Structures are given as C-alpha cells and as structure tokens.
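One protein chain omitted, others in place.
The letters A and B name the chains in turn, as written, and every chain counts its residues from 1.
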Amino acid sequence: MSVNKIPVGPFHPLLEEAEYFELKVDGETVVDIDLEIGWMHRGHEFISESKTFTQSIFLVERICGICSTSHPLALVHAVEDIDNIEIPLRARYIRTIVGELERIHSHLLWLGLAGHFIGYDTLWMWTWKYREPILQMFEMISGNRNHYGMMRVGGVSRDIDLSIIPKLLENLDVVDKKMVMIAGAAKDDPVLRSRLKNVGILTHQAAVDLCATGPTARASGVAIDVRKDDPTDAYDLIDFNIIVLPNGDVYDKLVVRVLEILESTKIIRQCLKKIKVVQGAILNDVKEVSEGEGIGRYEAPRGEVFHYIRSDGTNRPIRHKVRAPSFVNIPTYVASCKGIPVADALITLASVDPCYCCTERSIHLVDASRNPLSVDLLKMSREKTEQVRREVHG
Amino acid sequence: MQEIDQFKERMDGKISHLIDKKRRFYFNVESENIREVAEYLFKTLGCRLSTATAMEMMHGIEILYHFSLDRAGQYFCPRVVITDKEHPKVPSITSITGGAVWIEREMYDLWGIEFEGHPRMEELLTLHHPQGLKQPMRFGRTE
Partner (left out) sequence: MGWYNRRLAKSLWVFHISGSPCNNCDIEILDLLTPRYDLERFGIKLVGSIRHADVLLVTGILNQKVAPKIRKIYEQAPKPIFVVGVGTCMSGSCCFRDSYNIVENREAVIPVDLYIPGCPPKPEAMIAGVAKLLGVLNARN
C-alpha cells in the first residue's frame, strides 16, 4: 500500500481562510488527515487583559465576521454570570432577535459555499442573494451589515423602533418563502441526495468522544443545544424545536441547517410580536463587577461558544478565555474523513462549517501549487457530482 | 442538585474550595486525582468537555477544566493548581476523552504546560513560527 500525501492550502483558491490539511491517500481513498493551524492567531486572550469589559465587546466581535454577535453575547453572559445580573425583558427579546438573524445569515452563507463546492453554483447565487434582506434588517436595527456593536453588560445599546417592524417582517417573509422553496428542492433533488448521503459520516460515538457541538453533533444524533439546555435571554419564553438527525453524514448536516433557518424565522416572529407590547428599559446599567469568575455560553450557528471571565473587582478582566465551536468541531475530521474518496474530501471538510478565524484566532496556509502531488479537490468534487447526475438520470 | 451531591459524596476528601453558584460548580483538585475526577464526570455522569482554561497567577499556574452536563445546563469546573512554574506538568486526560487533544496542545503551546501521556505533545498555533514565538501568555514573555 503506497500512501501519497496531498497538501491542501493554506492559500487554496476555494478556501477563503488559510488552513493546511494534509490528506494521506491510498489510491482514491483518504486514509488519514492532518491539520496545521496558526496563521490566523491574533492573540485575543492577550489583548483582552488590557481592555475594559465594554471595550472587550468590540474586540471579541472581530474574532469572526460571521459569528459576529455570538461572541459578544457569550461574553456579556459571562460577565453577568459573575454577579447574576438581571437583564430587562425588552433587552432579552432584542438580543434573541439579533442572535437568530445571525444564525439565518450564517447558515445561508454555508449553504451557498456547500453548493459551490459540489458544483451547484445556482444554489450559491440564490442563497447569497437572499442573505441580502437579512443584512438589510441588520442595517435597520443596528446601522451596520456586520459587527453590530449592540451588546452591553446588562442589556443592549440600541432599541428596535416600532416603526421599522413592518419592514423587518416584510424582509423576513421574502427569506421565508425562498427558504421553503430551497428546502423543498434539497429534499427532492435526487442528485443532491445521492451525492451527499453516506458521505463523511461522523458516528454518534465519535461525536460524543470528540465533544462536538452544534449542527455537527446534532446531525449525529447528539441532542445538545445551549438554547434549550441553559436558556438565557428570551429562549425560555418562546416556542421552538431543536433539529436532531441520526445519520451524521453531510446530507444530514445540510438538512439540520436548512430546518434551523426555518425555526429561526419562527423565533424572530414571536420576538417581534413581543417587542410591540413589552415596554421598559433596554439596559441595566452595571457600574461595578465584583471579584469572581463567570462562564457565559451561547449557541452560535456553528455550536457552543464558551467564554470565561475572571475578574478582580476592577473594570478589566484578569483572564478572558474564548473557545469557539470550531475548535472542538474541526478535530472531528479525524473521524469523519477516514475512508472517504478524495473527491468527497472537500465537502466533508466544509460540512462542519469550519471557522478558522474563530478557532485559532489564527490561520494556517500552505502554498499548494508548489507540490507536484497537488490535486484540484474542487474540480474532483464537481466532477463527481456530474457523474452522480449521469447515473441518477440514466 | 442531585448530581452535585452525589459527586461531592463520591469525591469526598479529594476536592476542596467548593464554590456552588447557580448552574456553575467550581472546586479544587490535586493533579494526581484529576484523571479520576475527569473519568467520573465524562463516563459516569455523561458530561462533555467544553474546554480548559490555563491562567498564570502569582501562586502558581491554574488549569480550570470545564465539563458541561448538557441535560441540566450545569458546568462542573475542576481546578488544578500547579506550584512548579518552571516545569509545570499534569496528567493528560486524552485517553478518557478524545476532545482533549487540541485543548491540551493549546495549553502546552501558550503556557508551556506538559501533559503526561498526551499522544502528540507539540505546539498547535505557533508550530513553525518564523520568529520562534514561545509561550506568549506567560508573564514577561512578550513586551
């Protein structure tokens, strides 16, 4: 058995972030995978020690552009956990609305990239086109398409004016209608199903042993979701389901994300209805944080974001630990990538929705074009889809 | 909470400095007992290892593990205090849970803590760093 190594990255045309995978292949099958990371490392935990709690909120937003509100939410939960600070009811609904909008836009982004990887460029263009109404909603609520700066310790910084709610609901209707159509298309398309079913399976046992979180775990039958397990903000006041599927393959991960988008629109509608009637303050102005430690978590689109704060009574943390969901999800590659054909490698690597900037707050890149063994994984992935299409349609 | 009471009873004598807050339970444990505690939390209670935080304090290096009991929304946080700051060593828990591999490598990388029994004790983020960055989170290593 002769084993060849295929290095992928760091600057691979398809991977926006720098990451270095080394796939060991025997013939057409991947036998092992190795990862090197470190090219995105910016040292957030070090910089945090010299920032105040409020400044840290702006700093952690910039850990990742796509999970831009998950990190601030987990951070403010951590600081509020130190003293069990009460959050005003209106602020809780506003936080939930912003968090769920982010979930929709992140899942749509992933759907588009997954489509691009397997050759469904139309899916890419459609899902990214229907991200625009969501980004417009963000602009109406916070003033920016990304990096909203809305969270504060004790509440939120901006209110949602009642006059914009009809426009918000209008945008949500546009997205909802298209999502129902995309969900139907994904369910009915025989090529998609054949291409993605039983590809890159992460078993239930492996998901538990490697401590996976988020859609990666839920698609393998592990029913965990911070919104139900440890509800904060408005999640214990509204009605929604978590999506759990048993197989652990890429198809299940796709279906979990599609159905989560539909659940998120349900949550946002309930919150917007409440915002119309719930009056009150949006910020519990906290003047002091006592000495102690606090843990804050939030269910980001990729999984559980974990922040830990240790405070000594001053206005700066003495220790701020960040653990993004991709840090525990990316190592699951060793379980899901073994034994798969090389043409499926790219979509399996993408299926956990890796966010390298969250993971290492650092990235790793390798120049693939210098290696004589380099293979165009994207081309292989798309060719396989064509082959499946020919088989399905006879 | 029932699980916490059972845990306290089972580990009586091995844990100290208990802090029991709403859904967060912190306690100190000696480094020779951390594997037994981790095994009980992961295998018997069914917790998930979320992450581990390392902190350099004046009295030593603290490692705070974070085990999440998802069905109750509860966090169990064993704390190991290492007094030898020159050569900090702790037994690895990678044989109990595979999720600890990257978590312990990160702590080795940024603080220099060695985990005995780790299958691949090498840097995670500063491997092949051109300027040879070493243990940047320790006191006085970076200006």
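Here is the rule we go by: contacts are C-beta pairs under 8 Å (C-beta built on N, C-alpha and C of every residue); 3 or more make two chains touch, one makes a residue touch a chain.
Predicted, not measured: the structure shown is a model, and the values here were computed from it.
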{"item": "Option from A:K24, A:H147, A:R316 or A:K338 whose C-beta touches the chain left out", "value": "A:H147"}
{"item": "Residue touching the undisplayed chain, where the options are A:T29, A:S50 or A:N315", "value": "A:S50"}
{"item": "Touching residues (missing chain, whole complex) on subunit B", "value": "126, 128-131, 133, 136, 142"}
{"item": "Touch list for subunit A against the chain that is not drawn", "value": "10-11, 13-14, 16-18, 38-43, 46-47, 50, 58-59, 62-66, 68, 109, 124-125, 128-129, 131-132, 145-147, 355, 357, 362-367, 369"}
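Assume only the chains that are shown with their structure count from here on.
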{"item": "Rounded Å distance between subunit A and subunit B, as computed from the means of their C-alpha atoms", "value": "26"}
{"item": "List of subunit A residues in touch with subunit B within their complex", "value": "36-38, 41, 43, 45-46, 81, 84, 206, 208-213, 224, 229-231, 293-295, 297, 304, 306, 308, 310, 318-319, 321, 323, 327-328, 330-331, 360, 362"}
{"item": "Residues on subunit B engaged by subunit A in the complex (per definition of touch)", "value": "21-24, 26, 48-51, 53, 55, 64, 66, 68, 70-73, 75, 77, 97-99, 101-103, 123-129, 136-137, 142"}
